[in-house]
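Take this structure first; my questions come after.
The complex appears here without one of its protein chains, the remainder shown in place.
In this document, chain identifiers A and B correspond to the written order of the chains, with residue numbering beginning at 1 in each.
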Amino acid sequence: MELQIDHLGYTYHPGTTFERKALDDICLTIGSGEFIGMIGHTGSGKSTLVQHMNGLIKATEGRIFVDGTNIYEDGYPIRELRCRVGLVFQYPEYQLFDTTVLSDVCFGPKNKGLSGEEAKEKAREAMRAVGLDESYEMRSPFELSGGQKRRAAIAGILAMDPELLVLDEPTAGMDPEGRDEILHLLKKLHEERGISIVLVSHSMEDVANYVSRIVVLDQGKVLWDDIPSRVFVHVEELEKVGLAAPQVSYVMAKLAQTGWDVDPSVTTIDAAAEQICKVWVTVQDNLKQVADGVWKRN
Amino acid sequence: MARKKTDRIIEGHDLSFHYTVYDSEGNPGERRTALDGVDIDVQQGQFVAILGHNGSGKSTLARHLNALLVPDGGTLYVDGYDTLDAGNVWKIRQSTGMVFQNPDNQIIASVVEEDVGFGLENQGVPTADIWKRVEEALRAVGMWKMRGRSPNRLSGGQKQRVAIAGVIAMHPKCIVLDEATAMLDPGGRKEVIRTVRELNRTENVTVILITHYMEEAVFADRVIVMDHGKVVMGGTPREIFSQVEKLKSFRLDVPQATLLAWKLKQRGLPIKDTVLTIDELIEALNHGAAENDLTQPVSR
Partner (left out) sequence: MLKEITIGQYYPGTSILHRLDPRVKLLGTLVFIICLFAFGTTAAYIVAGVALACMITISQVPLSFILRGLRMVLILMLVTALFNLFLTPGTAIVQIWKIRITVEGVKMAVHMVFRLSFLVLGSSIMTLTTTPNQLTDGLEKGLGWMKKIHVPVHEIAMMMSIALRFIPILTDEANRIMSAQEARGADFHSGGIVKRAKALIPLLVPLFVSAFRRANDLALAMEARGYHGGVGRTRMKPLVYRRRDFAAYLVIACFAVLMFLAWRFIHLELPFLP
């Protein structure tokens, strides 16, 4: 599916003393099969924006088109949209409520109107996808570990078969391994199932390694919308809006400043190592040639 | 009640702690080990980082340092007071303050300054002194201007700084931050780390920082790694982060700059020491280039 956000704006409590513009003239197209990172500091409007994507919040200005149809038109099947755009909230484990993991994951498919058996089938499939095997089905969601709870909650969304999966800071508060688990899971879903993914995060390191496009929000506006390497070269501007480029970007920028012929737009560790080594080897070769030259002349 | 004479703020020997898991009917089930033979020694004024994945026992250890939990084996002295002696509890809580993970769940009052004064009220400090110490504490964390605000209107980093102010107003010798940066954004994390480093440097407050973020541990004097309730590694950040693969086996990682340096070293670049920060890496690379007789590494 293609989701097109057209000059979207949202104001909290319009007309009162608490009036606050959360989103301002946002234009954004999320194409089929994309993996997008959305970054911005707390309060930049990212959580508000993602809730527009499945129609939970209705914009005060602008429109949203899904496959060309305006979702604010009368009679648009908004609940169907919520199944097509799966939204995983921040700390999604806090939404678990049922007595067993399986029945909790079934909640979405059942709301969608599937029969008990079909819902269970979908739920089992989703649990497998997030790495929770049959032994977890009958366990209480409240006795799982933090990471497992979060994956169970993500399964609850996956079970609705979304075409676009939007996750609001899915790795918040997790340890390094938990973070990697979740991010790998997203990568797998994207590659194997072709689900489009919007990953909201404030961790640049997370985003840099996985996404193919980055949207930077600041004060409710889109600051950049580009491929990671072109976004992360704005090291100073990113810091100004309370963000930070990945450490690798800093390293490459500083090396370039001190005269190294490296590409400052590299964002992953492996690519950086590759570049630095290449420069190093060229330098060594040059040195050798110079040395050889000197030797031959003598 | 007796206080042991010592220059070590924390002195723990062979600590163990178990907790019982209850089933859904409330019957006691299996006993799980949270701490298993932990030895820990911290000098007054040190900055110690404790690393470990979720469930490694690091938060349990943190709660022992404030006598919120007491060991069921071994001995633990905090500021010379035995935590097993119930009569010492209030003295221990005065000398070791705690900052917890969720900023919303540790602020008690509805106004910033009143929250900072909460601990002092509990201690029975006279009103005039409370005001003086609240002002000092709020200025120390850079939140004096916000003293009249409602905590609900602050950012995560600011809330944690208020929590830190609440602790330092009590004039503790030691602050324990139990994953206090886990729920913050990068800006908020920097804010908090900057604040505690400053306190450590200027006021000689002992800081025990429990974290998932390896970049925060590079500032520590000492790093302790926990796994399965045991202390499995200990040393300076440089010693710890040089062991990239061992850390990975404990489900941890290293700062990106360290990892990049390590990868370069494996590819044969002449990087001698373990690199902890970006500047060190640049320095090491440029130094390497210079040693190879090349001040301008590349002809442009």
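By definition in this document, a contact is a pair of C-beta atoms (placed from the backbone, for glycine too) under 8 Å apart; a residue touches a chain by one contact, two chains touch by 3 or more.
Because the structure is a prediction, the values reported are computed rather than measured.
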Which of these, B:57, B:80, B:97 or B:229, touches the one chain of the complex that we don't see?
B:97
Options B:9, B:61 or B:170, residue touching the unrepresented chain:
B:170
Footprint left on subunit A by the chain that the document does not show
51, 54, 56, 79, 82-83, 86-89, 92, 94-98, 107-108, 111-112, 142, 156-157, 160
Taking the full complex into account, what residues of subunit B touch the chain not shown?
63, 66, 68, 90, 93-94, 97-98, 100, 102, 104-111, 113-114, 117-127, 130-131, 134, 151-152, 166-167, 170
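Note that only the chains that are shown with their structure count from here on.
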Please give the residue numbers of subunit B that touch subunit A in the complex, ascending.
24, 53-55, 101, 155-156, 179, 182-183, 185-188, 212, 214-215, 251-253, 255-257, 259-260, 263-264, 267, 269, 278-279, 281-282, 285-286, 289, 292-294, 296-300
Mind pulling up the subunit A residues that touch subunit B in the complex?
41-43, 140, 145-147, 172-178, 202-205, 242-244, 246-248, 250-251, 254-255, 258-261, 269-270, 272-273, 276-277, 279-280, 282-284, 286-287
